[in-house]
Structures are given as structure tokens and as C-alpha cells.
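Read through the structure below, which is laid out as C-alpha cells, and then see the notes.
Removed from the display is one protein chain of the complex; every other protein chain stays in position.
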Amino acid sequence: MNDASSHTPKGTIDGVNGNLIRVTFPESVMQNEVGYALLGDLRLKAEIVRVRGRQCWLQVFEDTAGLKVGDPVEFSTELLSVELGPGLLKSVYDGLQNPLPELAEQCGFFLERGQYIDGLNRETKWDFTPSVKVGDVLSAGESVGSVPEGLFTHRIMIPFDWRGSFTVKEISEALTCTVDTVIAKVEDGAGELRPVKLFQTWPVKKAIKAYDERLRPTENMTTQVRILDTFFPVAKGGTYCIPGPFGAGKTVLQQITSRRADVDIVIVAACGERAGEVVETLREFPELEDPRTGKSLMERTLIICNTSSMPVASREASVYTGVTIAEYYRQMGLNVLMLADSTSRWAQALRELSGRLEEIPGEEAFPAYLETVIANFYERAGLVRLKDGSIGSVTIGGTVSPVVTSRNPLPKVPSKWWEPSTVSAANARINVVIPPSTLWRAGVNIPVWWIPKNWIRPDAVCGPVAMWNK
Amino acid sequence: MMKVVGEEGTAMPDFVQYLKAEFLDEVYLQQDAFHDVDGASSADRQKHVFSVIHGIMTTPLTFKTRDNARQEFLRWQQIAKDWNRIPMEKPEFKTTEEKLVHAVEQHRSTGEEN
Partner (left out) sequence: MHTLYHGIENIVGNVLMLRATDVGYGDLAEVTFGEDSSLAQVIQLDGDQVYLQIFSGSRGVPTDATVRFLGHGLQVPFSEDLLGRIFDGSGRPRDGRPELDATPVGVAGPSVNPDQRIIPRKMVRTGIPMIDVFNTLVQSQKLPIFSVAGEPYNPLLARIALQAEVDVIVLGGMGLKYDDYLFFRETLEEAGSLSRTVMYVHTAADPTVECLFVPDLCLAVAEKFALENKEVLVLLTDMTNYADAMKEIAITMEKIPSNRGYPGDLYSQLAARYEKAVDFESAGSITILAATTMPGDDVTHPVPDNTGYITEGQFYLRNGRIEPFGSLSRLKQFVNDKTRADHRKIMDRMIQLYAGFRSTEEKRSMGFRMTEYDRKLVKFGDLFEKRLMDLRVTLHLEDALDACWQILADCFEADECGMPSELIKEFWPTERSEVRSKNP
């Protein structure tokens, strides 16, 4: 828990409109800084989204009922961040990296507002093994040692935002410790000693780039779904989106992919969709065996769950939380698949915020910057060569829910689907279109993947496969 | 199109082409997500199965009647669907594949049709 300290700069609320509050601040604030609106004993997390003169606007990640003009707001001097360290895997987080099972232990059935729990458990012990010695020179993203985390060797790295090179002055011996133990001290260019812990924090909206080079994706990511692998192969480090109306089977396809894809780690971000669908994953994954390792599927999975009835501002944050954690594991030379279901709900969250800020609306009231935001998000995927020469990748697959009638079983190729779908399609390199499933046709209960016949001429099908066979 | 002119109104080569497309759809594009074997098709299996299916797609075929063509394709579909449900390492995988290829070979056209 973050302790309120008397040194924290404070502002006061001057207006409330939905989940947006206007705050007068005394000294200085920074764009996207995190603040807390104080409502009695409750601290409601919020993020600065606009500054004008001595006033700033914050979107609150919680219900704002009861806030009054004159209530104090604390500023944290930090951007919206996540904790990166051992213990992320197997977790179930909300969009702001609060572990949901722990929240349930604290509050029971409901998500009470103002409750925040550290993303990484402070009590869990890890076995640290150093890999450097005093005098070694390192830079951001290079590891000082590692801890075993389930199936993986979790690298403990020099924080990604540290500039320049660092000389190791102290390095701990192999030991068992918690995440906030200092395991090394390194000296920066100015001769100052900096502590390295088992974890670091990172602002979610910034891409982690502590690698050598970004490469062109070449290797196929096998999903074990024939229509994808054979006809629309997805590359490790590539992106794809799945547009389809409700009932098409987008989510089922995402679930199948999350089970079978040949990657090391899968991050499932349920963003603004039904809670019931996540429950299946939550309940079944621990029971399912990963055919590649023989262990529980949960060992390689992390679930971020900000379903449709949870606050819309943290829905916006949830995809960033997911992709940041994906990038973090990529820094360890792993292949990570991030599945976002659905990017349309995320786009709608942006629209809600934009509307409250009274920005000039674009098409269908989506903000004009939507394209840039979506493009930036998909660009965080990629295949990279790390500083030690190993290769890691982040693949992003997003679903898109366009406004298309579900009654027509054979829709045309998407031509005028609404904005986020076409934008996503343009930014995703591969675009798998799933029309409504053949449930209707067959009258049976088996989801099948299917594309209109006129897409494929039997004599032309060898084209994409020739490439795939290489 | 087929709906408007009916099967009788479609030229035989076009009809066979249509049946081939339907075959590809039924046995390759569609996958039973809840079946342990059919639901998860490894890359090697896909390469192998697709090469066989591709072979069938490109085989010139001949049939006496449309009914006969449809019947045959339905029979092949049944075999291919069974094939999809057999683990690759089982001997039945090989025998079912041979059965399918053999059945199709019976209708390979020798002359100028198709």
C-alpha cells in the first residue's frame, strides 16, 4: 500500500463530471501523473489527462460518487506504472495490476473502490543467483542474475530507464529473498551508487526498448488452428486482429489460441468484455495441462481482467498493462503472445474519455487521435535481438467488434466497418476475418472456423502455403 | 449461383469445382475445437494433411452423374473427417490416408474432361 506522506503535493477538487475531476494544483504537475482523490478514508486512484493553467483534469479509475468540491487530491509524482519482477506469471490482475484473488480475500464478492494491492507479493521468497561480478560494466536491460519462476529463468535486469553504463560495485551472493531486497549496487557515470532490486517499475504507456535491434518477424507462430496456420499464418513478433460480430466466435478463437500457441508466455487481456468468459479461463486453465511442458497451463499464463462493468478508465489502462508485461518478458529472450479482447471496447473507453473532455469528435464521436493510439499500441509488438544476442518476441492479437448484423450469415469482406476495426486492420499486419460461425448453418453446437468459399479457389490455395513451407 | 440455376443447371466441371471447394471447407477449414485431436493440428500435421488435400484439389476428376459426384465427395468427406480425428502416430492415420487417396484415384480422369 502506498502511504500518504505529508510531503505529497496536494491539490483541491474544483469540479466533478462523471469519472473526470477538475483539480486546482499549487506547484507543478506532470501530464499523465497519478493522483489520488481523497474521499474520507478512501483514496481513489486517478490520472492527469489535461492541464490548463493552474487546473488539471484527472480521470478517476473508480466510481466518483460522493466526491465534493474542495476535497483534497494527492499527487504521486509518478506516471501510471506497473511493477515488473518475479511473480507476475499465474497472476490475475485488474487493469491497474491489482491482484483480483487478493482483493477478494480483502473485500469479498465485490470490488470495493479505493482498494489497491501491490502487483507483486512482498512476502514471496525467490532464489536469486548472481551472474555478474564486481567490476563488470552493464547497461539498462542487462541482467545481474536470475531467479527461477516456474518454467522460466527470470532475469533480474538493470532498470530499463537508466541511461549510460553502470559498474557493479556490490553483488549479493546466491540467496533467498523477497522482491524488494537490494541484490546489487551499481555506480553510474556520475559516481553515484544505485540499488538494484528484484523488481522495477515501468510507466505502462511507454514501450520498453532496452534491446539491441528490432528485427523483421520471419518465424511462424503455430496456433494449431488450420485456417490460421495454413492460410493466414501469424508471425512471432507480428500482429493480427480478428474482426467479427457478436456470436462469430472471436473469443473462442482467442481462448483456443491462448491454449495451443507455441509461445513461451501468454498474456490474456480481457478488456471490457463479459466477465463470464474470463471465468472459464480462470477456472479451467489451472486444471488444463500444457502439452508442451506437461505442467498446468496457468504456469505460462497471466490474465488481466477488466471486464465491461469495471471502471472504464482502467479498461483503457488494461491493454497497456498487458503489453508492458509482455515486453518485460521479451527482455528475457522469451516469445510472448498478448491477446486483447477486445480492442473495440478499449477504443470506446477512449471515446468516453474524449467526450467528457469535450474534445472535438471525429467519426462516430471517436477522438481524432484514435488511429495514432491504436498504431502505437500495435507497434509495441515485434521481434528483437537483445543485448546478449538472444531473441525475444511480442505478438499481439486483438479482437474487434464491428457493428455488423449477426443475422446475415455471409457478410461481405469488411469494407465499411467502423473506424477502430479498419484502423486495427491497417495496423495489424495480418487480418483474420471471422464471419458469424456456422452455428446457424449446421444447427449444431460446434464452433468451426470458416471463411467464405469465394475467398479461396481450390487451384490457388497453394500460394500462402508455399511461403509457409519455406 | 447454384441456388438459382440448381445443380442440374451447372456444367459438370463447374460442379466438380464446387464440390472440391466444399470439400476443402468441410475437411480442412472447419475444425472441431472441442475434439482433442482435430482441435489441435500441429504444424507438421498441417503440412502433411494439406499436401494430401492439395493433391486432391488438383486431381482432375470425372464422374458419371452429378448424384454420383456428390455421393463420392460426401463419402470422401466422411473418410477425411475420420482421418482428422486420428492421432498422427497411430497406424490408422496412414491407412485412412491411403483409403482416402485410393478412393479419389478411382475417379481420376484419364482424358480430356475437366
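Note that the chains are named A and B in the order they appear, and that numbering of residues resets to 1 at the start of each chain.
One rule holds for everything that comes next: a residue touches a chain if its C-beta (ideal position, glycine included) is under 8 Å from a C-beta of that chain, and two chains touch if they have at least 3 such contacts.
This structure is a prediction, so every number in the text was calculated from the model and none was measured.
Partners of the chain left out, restricted to shown chains and counted across the full complex, are A. Residue A:Q348 is the one among A:Q59, A:Q200, A:T239 or A:Q348 that touches the chain missing from this view.
Within the set A:V16, A:A210, A:I256 or A:C271, the residue that contacts the chain not displayed is A:V16. If you put the hidden chain back, the residue from A:I156, A:I265, A:V278 or A:L302 that touches it is A:V278. Residue-level contact of chain A with the missing chain is found at 14-17, 22, 63-70, 92, 100-101, 103-104, 107-113, 245-247, 270, 272-276, 278-280, 282-283, 305, 307-310, 312, 345, 348-349, 351-352, 354-355, 358, 361, 364-366, 401, 403-407, 439-445.
We take it that only the chains that are shown with their structure count from here on.
Chain centres here are Cα averages; for chain A and chain B they lie 42 Å apart.
Those residues of chain A whose C-beta lies close enough to touch chain B in the complex are 220, 222, 224-227, 229-231, 252, 256, 260, 291, 438, 446-451, 453, 456-459, 461-462, 465, 469. On chain B, the positions that touch chain A within their shared complex are 17, 20-22, 24-25, 28-34, 39-43, 46-47, 50, 54, 57-58.
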